[in-house]
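Moving on, here comes chain A:
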Amino acid sequence: MQGGRVTERRATAAPAIELRGISKAFGPVQANKDISIRVMPGTIHGIIGENGAGKSTLMSILYGFYKADAGEIFINGQKTQIPDSQAAIRAGIGMVFQHFKLVQNFTVLENIILGAEDGGLLKPSLAKARKSLIALEKEYGLKVDPDALIEEIGVGKQQRVEILKALYRQAEILILDEPTGVLTPAEADQLFRILARLKAEGKTIILITHKLREIMEITDTVSVMRRGEMTATVKTSQTSPEELAELMVGRKVLLRVDKAPAKPGAEVLLVDDLRVTDEDGVERLKGISLKVRAGEILGVAGVAGNGQSELLEVLGGMRPATGQVSIKGESIDLTGKRSDGQSRRSRGIAHVPEDRQHEGLIMDFAAWENLIFGYHHDPEYQANRLLMDNSDVTQLAARKMERFDVRPPNPRLTAKSFSGGNQQKLVLAREIERNPDLLLVGQPTRGVDIGAIEFIHKQIIALRDAGKAILLVSVELDEIMSLSDRIAVMFDGRIMGERLPSQTDQTELGLLMAGIDPDTD
Partner candidate 1 sequence: DLGGKFDKSFNEAAFGGAQRWAEESGGAFREIELQSEAQREQALRRFAEAGSNPIVMTGFAFGNVLSEVAPDYPDTKFAIIDMVVDAPNVRSVVFNEHEGSYLVGMMAAMASKSGTVGFIGGMDIPLIRKFACGYVQGVKAVNPDATVIQNMTGTTPAAWNDPVKGSELTKAQIGQGADVVYAAAGGTGVGVLQTTADEGILSIGVDSNQNYLHPGKVLTSMMKRVDNAVYEAMKSGTDLETGINVMGIANGGIDYALDEHNAALVDEAMKAAVDAAKAKIASGELQVHDYMSDNSCPAE
Partner candidate 2 sequence: MDFTTLLLVLDSTVRLATPLLLACLAGLFSERAGIFDIGLEGKMLMAAFFSAAVAYATGNVWLGLLAGIASSMALSAIHGLASITFRGNQLISGVAINFLAAGVTVVVAQSWFRQGGRTPSLEGASRFNPIELPLAESLSGVPLLGPIYHELVSGHTVPVYAAFAAVPLTWWILFRTRFGLRLRAVGENPESVDTAGVSVIGLRFAAVAIAGLLCGIAGAYLGTALQAGFVKDMTAGRGFIALAALIFSKWRPWHALYATLLFGLLQAIAVRFQNIDLGGFVIPVQFMEALPYILTVVILAGFVGKAIPPRAGGEPYVKER
């Protein structure tokens, strides 16, 4: 699959960027494994891949932010050492990070000159920057007020500042890490016009994104990353969104989950016009309405960052929201004192959070302690009115671990000493064993290997068959396809559409996830 479609090396020009055998590990996590890539000058090269695939890491290495463990970098055919960002800037590389590296209470101008000042005094630097800013603004239509504070301008403007920063440093190679994640469609369109303009001037651009539409629209070539490895590089003109969707989310082995048809019962969860505004004032949920019945699994598909996390967090009591949510006909509090994880649990809602390491588990707690996390007030776990019954809980834990095939089944080990899959089984054991009316599950198999995935899927189906309602959020399309009885696709804080798994395919869902409704487009 790979070989045939890799861009052929042009004899005339050396590639603007060539990476050879780049590897990088963060402690035990292998973020990049022996990655090689070649980008020709004057092209736009896309990189896609699921969360945690290692895209940002790779680009940060190119920009000198991280140091690679192994590998070589060639810029315009020259082997180049990039020990820090200064070296990258000197080599003509500019990068717009996924999380902007701006100083919030500095002005636009100050941010632009930071690190690229002329001389020890600021005044001349600022004056010079102001001049070239006006020039750049004219040239590319990148309008920002040079004297505005970063914290006072929107994210779209902040991104322009990052781009201006790179251009001010006369970058010939521009890396953009998920630039449209934070932009409105109009802003994104404008960004693409600017990118096209830059390309026309002969600049080289690397664009990281999850959105297939963008890849198709603007890139010349595209690479796909998966679990730290580069799995394919193809010419955009020779591929299709369907193929890319498959490359991005597909597995070599598609899992078949044996399950009986659902026998949906009464409505358990009813959500109406749910809205969430985050700490930065960005509206994350823009009026979500859905329902889940007993004995069915509603799968919520979508690219990360489109509001699925917030949906789960609101339902799990982790953040306030407006709108109506009722469980078994009784409405629940979405704000105030009575809206927290404890109260949700008492209403029969169990929650397997997306981030098991930072939310679902306390990594320094022993397994047995983690197995009562959130339920620690349950009378069953107390020895008397004052003390908890640790030995009893430990024994209970050992049995649960046995049942959920946690390896090793030693309840005294700390959570961090288990592998990812086993950590996930701990969380599932805890939540499913409570026999809840509604189970919220986020990314149940992220970073988990195939054997464990199968086991986890079986447990979820078993709970469904016991007549419980399940809301499943996953970025893995085949997981959604194989588990769900109904599928809702989220995009930009809204439900893009609902499908039945029997009447759709990955392509259609992939397009919905990218914000394209195939029925209307």
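In picking the candidates, the idea was that all candidates are chains of the complex that A comes from, given by their letters.
The working rule: a contact is a pair of C-beta atoms (placed from the backbone, for glycine too) under 8 Å apart; a residue touches a chain by one contact, two chains touch by 3 or more; residues count from 1.
On a predicted model such as this, the values are computed, not experimentally measured, just so you know.
Student: Which numbered candidate, 1 or 2, lies in contact with chain A within the complex?
Tutor: Spelled out: of the options 1 or 2, chain A touches 2.
Student: Give every residue of chain A touching candidate 2 within the complex, in rising order.
Tutor: 26-27, 63-66, 84-89, 95, 97, 101-106, 110-111, 113-117, 119-123, 125
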